[in-house]
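One structure, pasted below without further comment.
For this depiction, one protein chain was excluded, whereas all remaining protein chains were kept in their positions.
Chain nomenclature is as follows: A and B, assigned in order of appearance, with residue numbering initiated at 1 for each chain independently.
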Amino acid sequence: MPIVRISLMKGKPEGFGKKVTEVVYGTMVDTINVPPKDNFQVITEHDKESLIYDPDYLNIPRTDGVIFIQITLNEGRTVELKKAFYKTLAERLHQELGVRMEEVFINLVEVKKENWSFGNGIAQYAQ
Amino acid sequence: MPIVRISLMKGKPEGFGKKVTEVVYGTMVDTINVPPKDNFQVITEHDKESLIYDPDYLNIPRTDGVIFIQITLNEGRTVELKKAFYKTLAERLHQELGVRMEEVFINLVEVKKENWSFGNGIAQYAQ
Partner (left out) sequence: MPIVRISLMKGKPEGFGKKVTEVVYGTMVDTINVPPKDNFQVITEHDKESLIYDPDYLNIPRTDGVIFIQITLNEGRTVELKKAFYKTLAERLHQELGVRMEEVFINLVEVKKENWSFGNGIAQYAQ
């Protein structure tokens, strides 16, 4: 159910964005009960004029390596689950792809379970 | 009021994305009480590395013909209306544009009616 939008600065190595999506997907499955195979993501790359970030908001130093990860998903997960997701995602992006943990910007948008159709014109999650 | 974001794989025929927006708009007007002329949409095309989908989540076979349709609109529509929208949209995309119904991925994001300004700096839908 999640649809994930990832925004990166241009100039990353070939395949980098795809690898980010794999880490995001695996972390959603492992920490916030996203079902296996529920993997739908869009990655966009931007030049410096088009991806705006503050370089030290909340005293977190950010560079052009910043990654915006915006995820629309079903409502109802606890704050503890969300925290576990953020922590694991930043750690894995660091360990697996060398991303600085400071660069990982995450935002969740929550919706009702009847707000999805995964194909065939059916609301698969509605009662 | 809706703002629609449509994400497609590159390589579609000239004008295909525009035709998808016309079907989405017409279906919103016909099934979920979107006012005529309330038509605001953004289409983006992506390469294979940048548009990620599972090829059989929920046993629905998807191909590079997949279309992600994410719609931000006012809250309050019933589950029945949403179901009618999904069904009609998938059927029309199939009938009018030859899209496989399995490829039609839809997500709704609901907001309050005061969360829009359609121009002139006014919240046209607020009381």
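The rule we apply is simple: contacts are C-beta pairs under 8 Å (C-beta built on N, C-alpha and C of every residue); 3 or more make two chains touch, one makes a residue touch a chain.
The shown structure was predicted, so the numbers you read here are calculated from the model rather than taken from an experiment.
Participant: Just the residue numbers, please: which parts of chain B touch the chain that's not shown?
Facilitator: Residues of chain B in touch with the missing chain: 3, 15, 17-18, 21, 25, 35, 37-45, 72, 109, 111-112, 114-124, 126-127.
Participant: What chain A residues would touch the chain not displayed?
Facilitator: 7, 44, 46, 49-54, 56-58, 60, 62, 68, 70, 79, 82-83, 86-91, 101-110
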